[in-house]
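Heads up, the thing below is written out as structure tokens.
Note that one protein chain is taken out, while the other chains of the complex remain in position.
The chains carry the letters A and B, assigned in the order they are written, with residues numbered from 1 in each.
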Amino acid sequence: MDLPTFLVQCLNALQYGLLLFLVASGLTLIFGIMGVINLAHGSFYMIGAYLAFSLAPVFGGNFAATLVAGLVLAVIFGYALEWLFVSYLYERDHLQQVLMTYGLILVFEELRSILVDNDVHGVPVPKWLDGSVQLGDLMQYPVYRLAVSAVCLAVAAALYVVIARTRLGMMIRAGSSNREMVQSLGINIKFLYRVVFAAGVALAVLAGMIAAPVSSVYPGMGAQVLIVCFVVVVIGGIGSVRGAFLAALLVGIVDTFGKVLFPQAAGIAIYLLMAAILLWKPEGLFRQG
Amino acid sequence: MPDTGAPLLRAHGVTRRFGGLAAVSEVSLDLAEGAIHAVIGTNGAGKSTLINVLAGEIAITGGSVELLGIDVTHWPQPKRAQAGLGRSYQRTTIFPRFSVFENCRLAAQATHQVPWNWWTAAADCPKSTALAREALDRTGLAGLADRTAGLLSHGEKRQLEIAMCVATRPRVLLLDEPLAGMGAEEAQRMVELLNRIKPTHAILLVEHDMDAVFRVSDRITVMVNGAVIASDVPAAVRADAEVQLAYLGEVHV
Partner (left out) sequence: MMATIRRLFVPLTVMVLLFAFPLATTGFYLEFTSKVMILAIFALSLELLVGATGLVSLGHAAFYGIAAYATVLLSPKFGAASVFWLLPAAVTCSALYALLVGALSLRTRGVYFIMVTLAFAQMAYYVFHDTKLGGGTDGIYLNFKPEVILFGTKLLDPGKPVALYYVVLVSLVLVFLFLAVLLKSRFGRVLAGIKSNEQRMRAAGFATFPYKLAAFTLAGALAGLAGFLVAVKDGFVNPEMLSWHESGAVLLMLILGGMGRLSGAVLGAFAFALLQLFFQWEVVFGNFAKHWPLMLGGTIILCVAFMPNGLIGLPAQWRARRARKTTEEARA
């Protein structure tokens, strides 16, 4: 592999890993703080992508406006979903949560089928990002992909600031390691949960929207991203956003280079990675507590 | 002090660190057959951690543990249990949905595991049923054998906890606050139980109930912040100045 190709693959790995982080961070936060395993989390990613596709004509192709509209809808949707559905899952055991959120996946998939369709779609890259950067003599890299990575990094940084430096973040960190304690401290737990859930949904929806021009919009994308996110969370440790970040990057690298170096073993590289880590450190690489 | 036998469990310099914090620091003690060795201390003194390390539930950071002359320092818990070490838990750890009898029988089964025999019903297993009956008789629960364990009173559940512990006929017992949450009458019954099983076991007793501790122990070790500050016969411990200082205002009546 020559240097420009290697560089391209590195950038691809970075972009994929960062997108994964966006989705996985929501999943791990929701589980870490509320103790809910939500199988439908991948559906939010899918919803984001289909939103980007459906809203684009509404805003005449203005991608920024589509993003903002999509995020607003996501927050409202997440807030409502927590209030009407997820809040009933807190007291239930994992099996019931798994099954109820599995039912939710079926509902979301069919709603999408009814409201939009079951087809594969493309979403055009916004014009002002539609260009390439020169890498070496022969290689070019799409500006949009770099922009995606940049947005993900910005969100990651924002997440870090919120979690490490704000009161809300303090409550999140406390809730992540000791839920009962936070509750007994009289913090408005209902509101905290709703905010965290809505944020998790928004993160996944955002990821889906910005990924749409790159990875296209297809029905199975929710399931696919969910399972990879599970691998990320297992490796990074539940409830650890830092762990999710590092694990997502690791998975991004292994998956991208795996597909390039061993195209036949394409899909299974990350599962082999997970198996190896389970052998070595069953608690995950960065498990807290 | 009654005639006690050779030490069945010896702990040398047992240390357990969590990051920079030493929850248990250089604790040494012996458990002799026919004797009760109590470990007391304020909250957070490291008593439960000590039991967990001796039982093999959490890994040891330093020191050694010898059971019946064998070095079991790095043995996992089930292996130590098989070698004759039993423990009870501070938080009642029983099988709430099973009957009292089945609770003991299943625990006793550990000494006679025949997993490949899939055709014989467990209830027909002579060895485990006999051990269960014996354990229930010794702890005075024979009358409640068919009751569902989850429906017992708190005191009865604590008794069952002990019964399950002795069902495997261990030589050494680690008891973590068996009197926890008990009223006076129940505590009295538990103390009688402990005296009944004392002659055939070497017992480590972690307790907060000072009255019971001083009544029933042959030796007392006092821990503060993970380290031992005194280890002697009860009378000497009671008179020890350092112990009195540590316990000022914390003694249970």
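Here is the rule we go by: a contact is a pair of C-beta atoms (placed from the backbone, for glycine too) under 8 Å apart; a residue touches a chain by one contact, two chains touch by 3 or more.
In this text, all values refer to a predicted model and were calculated from it rather than measured experimentally.
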Would you mind spotting which of A:Phe6, A:Tyr90, A:Trp128 or A:Tyr271 touches the chain that isn't drawn? A:Tyr271
Out of A:Phe59, A:Trp83 or A:Phe230, only one touches the absent chain, namely A:Phe230
Considering the whole complex, which of B:Leu9, B:Ala23, B:Ala38 or B:Ala55 touches the chain not shown? B:Ala55
Absent-chain interface as seen on subunit A, which is shown: 31, 37, 88, 92, 94-96, 98-100, 102-107, 109-111, 113-114, 223, 227, 230-231, 233-234, 238, 264, 266-268, 271-272, 274-275, 278-279, 282, 284
Touching the hidden chain in the full complex, which residues of subunit B are there? Just list them. 55, 57, 76-79, 81-82, 86-87, 89, 93-98, 102, 106-111, 113-123, 125, 128, 164, 167-168
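Here, only the chains that are shown with their structure count from here on.
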Averaging C-alpha coordinates per chain, one finds the centres of subunit A and subunit B separated by a number of Å equal to 48
